[in-house]
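Here the complex is missing one protein chain, while the rest keep their positions.
For clarity, chains are labelled A, B and C in written order, and residue numbers in each chain start from 1.
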Amino acid sequence: MGKMNMVEAINLALKQEMEKDGDVIVLGEDVGVDGGVFRVTEGLLDAYGEERVIDTPLAESMIAGASVGMAIHGLKPVCEIQFSGFSYISFHQMEAHAARYRARTQGRFGIQMVLRCPYGGGVRALEHHSESREAYYAHTPGLKTVIPSGPRKARALLVSAIRDPDPVIFYEPKAAYRAFREEVPEDEETFPIGESEIVREGKDITFITYGAMLQRTLDAADTLQEEDGVEAEVIDLLTVSPMDDQKFTESVRKTGHVVIVHEAHRSFGPGAEMAARLVEKSFLYLEAPIRRVTGYDVVIPLYQREKDYIPDVKRILHGARETLEF
Amino acid sequence: MGKMNMVEAINLALKQEMEKDGDVIVLGEDVGVDGGVFRVTEGLLDAYGEERVIDTPLAESMIAGASVGMAIHGLKPVCEIQFSGFSYISFHQMEAHAARYRARTQGRFGIQMVLRCPYGGGVRALEHHSESREAYYAHTPGLKTVIPSGPRKARALLVSAIRDPDPVIFYEPKAAYRAFREEVPEDEETFPIGESEIVREGKDITFITYGAMLQRTLDAADTLQEEDGVEAEVIDLLTVSPMDDQKFTESVRKTGHVVIVHEAHRSFGPGAEMAARLVEKSFLYLEAPIRRVTGYDVVIPLYQREKDYIPDVKRILHGARETLEF
Amino acid sequence: MPKKEIDLAYKIEHLSILDEDGELDSDLEPDISDDLLVKMHRTMLLTRRFDERMLTLQRQGKMGTFAPIKGQEASQIGAAAVLKEKDWLAPSFREMAAEVWRGKSMENILLVYAGFNEGGLIPDESHTLPVCIPVATQVPHAAGLAYAIKFKKEENVVMVFHGDGATSEGDFHEGLNFAAVFQTPTVFVCQNNQWAISVPRSRQTHSKTLAQKALAYGMPGIQVDGNDILAVYSAAKDAVERARSGDGPTLIECITYRMSVHTTADDPSEYRDEEEVKEWEKRDPITRFQKYLKQKDLLSDEDIDNLEEEIKSDIKDVVQSWEEKMEDLGDPTDMFTYQYAELPPHLVAQKEEFEAMLSKKE
Partner (left out) sequence: MPKKEIDLAYKIEHLSILDEDGELDSDLEPDISDDLLVKMHRTMLLTRRFDERMLTLQRQGKMGTFAPIKGQEASQIGAAAVLKEKDWLAPSFREMAAEVWRGKSMENILLVYAGFNEGGLIPDESHTLPVCIPVATQVPHAAGLAYAIKFKKEENVVMVFHGDGATSEGDFHEGLNFAAVFQTPTVFVCQNNQWAISVPRSRQTHSKTLAQKALAYGMPGIQVDGNDILAVYSAAKDAVERARSGDGPTLIECITYRMSVHTTADDPSEYRDEEEVKEWEKRDPITRFQKYLKQKDLLSDEDIDNLEEEIKSDIKDVVQSWEEKMEDLGDPTDMFTYQYAELPPHLVAQKEEFEAMLSKKE
């Protein structure tokens, strides 16, 4: 298939899954004729028709709620909420129903649906278009929350998400949509939901990150190598919840030092859970406090100041060096 | 005033603040004629009339959204969402507006409102009536989240919340509504939002808890004293966010051991943030892993099994002993 | 050109066939088989008595909170009786009569209100959804499910119940709009029982009827006397036929009355007049229907007596079998079982932790 950006890779996953499985349908605002405001669903309407690619009225709770209803009757809806900042309007449908229907009916009706939404900063957007609130979903039992970091993983994880019998929140880092290209195999590829990946091996410090923060964390790791002679291990979380704590709690047994990097607000954010698990599972191996390099506990500023909010290489390096020097 | 239960104490706070300040108004489903499904707003309608005590139509987003509008024009709405399990329907109004209006208008319009709701298990209720999802609110910049543990604090904190210039989520542990009585002074009493309290001093282990879990944590502390000769310090968090980490990070410098107790799900729950702060601020003093004794990461079961989900004295003791024996 | 009235294509009508005095408008009388009429009556009586029994069980502390249906038997059974087995029913939390009509296990109903998740089980073949507690949130499900039916070119319809209070929720609005836009086979049955806990219908919305809310979606809407089972049946039949033949959704407002408490946690004397309840007792849907059946010679006083005995014994059996079942429901690890199709590692660990705690002594 050659090199693809994340938008193309997600589009490929949707196309191939729709081709393979007639029960997969796509719905949301502007996903049809327009092909999605980020063009993620481009071409689907032409290929699969307006019964399977549904331009819905402007109503997020209905998008999620109707998806639940469709899933009850065996369809596999992949719905899009145009920006994660509007997904809270449908939050109660996910919390009260998507997440609970299997348990409520003692196994009869699992809600096999994916709720996709672009999240995070970095595209010079308006207010409400740059949030990273994956923690809301991650704290909700019954849901799975997945965040890919690049095109290939995005494609593989979305295929897995669509086939997953449980509801999956698929958060797409919009800053990574067109940031770079990767080889994406034409043939089917999946990646297990609930598994993280060691993307760079090292023995001195462990970085845990995901989404659009992966690239800059890798950059920071390179700088550490060059400038400090420090070998950093970098773990791409990929699934925020259920969180794979095995790789990172093991990594720290080797490195003794941890820096967590995410765009989400620090307090009550995903990094807090990582820190708690590290203390629970690898307490004796921690040689220094765990550093959280994250968005601050403020509403992300409009785009001129976004870069001050979102962790950058400089902040990641600073965090790492502080930890190492502890 | 004599001894009061929490329902009476909250009612007192509302009455006295309404008496004192004509801009304070109460709105929600069944808060007027019925006096609230838990009788918390009893007598307010008779005393202040239906313009200040508003039985609204059944629409949570409107309740929160109309409150925002009222606050813009200088009223101080105290709105009630009948159960926290339905507050997610209004979540986007709190996230997108209550929490942001001050920043959006560069200080012109602060949203001085309180959103009250009963939360937590313990009253043999139906599905959706027993959740503890304070973490959703705590992770939202611009909001404050307060959870009292008993009548006196409930009264004092609610008064502070009503007078606070920022939006406050006031989570009321319904299991504590009528569980016990406390002396509540007739005269005005406030308690600073953002401050925790050491409710029992000790030198061997630190318990951090809040809401309905405080009493059973105190019971566990007593048992530890009696059976193990262990002196436990118990901290009542009172405000979940902004979190006062000073008292508990200092406490651990003395005790070296921490057990966190809350009803909320463990993963991505408030305890994770406490653990992260402890590691950040008191790393060298931690002598054992931090234990989280919490609700499991499952939807809280219907009432017959609720007790299996909610931490009890046995689980708290077990957690404490494990930490102490580490 | 200047100021001209727009023809809205729909008008809102009120339908009544069998009035409170038992007078029948025979022109409008629906064609219902004797068997079906008798079955409808039996289920009305059964669910009335079962409701009463549940109240007793609750008062005895054997069960937790539930929402009684007393007074709404015609509004529920009249509508549900139109459905075929493969049609779907999406209840809210006050449609026990409709659920029993659809064959839902009465033991399971008791189990849920006694706090056992196990009662939530939906048998494989059943097309009756579980109770939905958050008001109006089931409405979009019904619209989406009906979309799926249409998509699969099936002939079934979805009937969704909701209250008068529910019409104020955003999810009601969004669900009806979706159904109308995609002309899904959905029938919205509003149980306008005059109260949403303590809030009377008149304060819930300023519109004269709830049926007219259909106009907002370009959908037919009709108001019926909900204590007149013939009217409910007729309106539902029209709506279901329209839905089944591809002509889209309908909103039916059933004017009925919640004769009992909101739930067992509620005390209506705080907010409503006993007089009002008395007035509505005169319009009891069961006695009215019995008059009709007697006129048709399908029912005698003796039949009623026999039926009452039969029902009493049936309910006794149900309660007994429920009590036995409860004793067997001993496995608290059940709370982990259905969270996900497969237990993820952190829940495996938490379950082990839980099991270890269980086996520990106090």
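Just so we're on the same page, a contact is a pair of C-beta atoms (placed from the backbone, for glycine too) under 8 Å apart; a residue touches a chain by one contact, two chains touch by 3 or more.
Predicted model, so just to flag it, every value in this text is computed and none were measured.
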Shown chains that the omitted chain touches within the full complex: A, B, C
Touch criterion as defined above, residue of C:E169, C:D284 or C:D334 at the omitted chain: C:E169
Sole residue of C:N108, C:N177 or C:N227 that reaches the chain not shown, by the stated touch rule: C:N177
For subunit A, residues in touch with the removed chain: 29-30, 32-35, 37, 55, 57-62, 85-86, 89, 124-129, 266-267, 296-299, 301-306, 308-309, 314-315, 318
Positions on subunit B where the hidden chain makes contact: 25, 51-52, 54, 56-57, 59, 61-62, 64-70, 72-75, 77, 92-93, 96-97, 101-110, 141-142, 144, 164-166, 194, 242-246
Contacts of subunit C with the absent chain, listed as residue ranges: 1-6, 8-9, 11-17, 19, 23, 25, 27-28, 168-174, 177, 180-181, 183, 203-209, 211-213, 215-219, 223, 248
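One rule holds in what follows: only the chains that are shown with their structure count from here on.
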Most distant chain from subunit B, judged by the mean position of its C-alpha atoms: C
Between subunit C and subunit B, distance of the C-alpha-averaged centres to the nearest whole Å: 36
Subunit A and subunit B: spacing of chain centres that average the CA atoms, whole Å: 30
Touching two or more other chains - residue numbers and ranges from subunit B: 85-86, 89, 127-128, 267, 297-299
Shared interface positions of subunit C, touching two or more other chains: 117, 134, 170-171, 339, 346-347
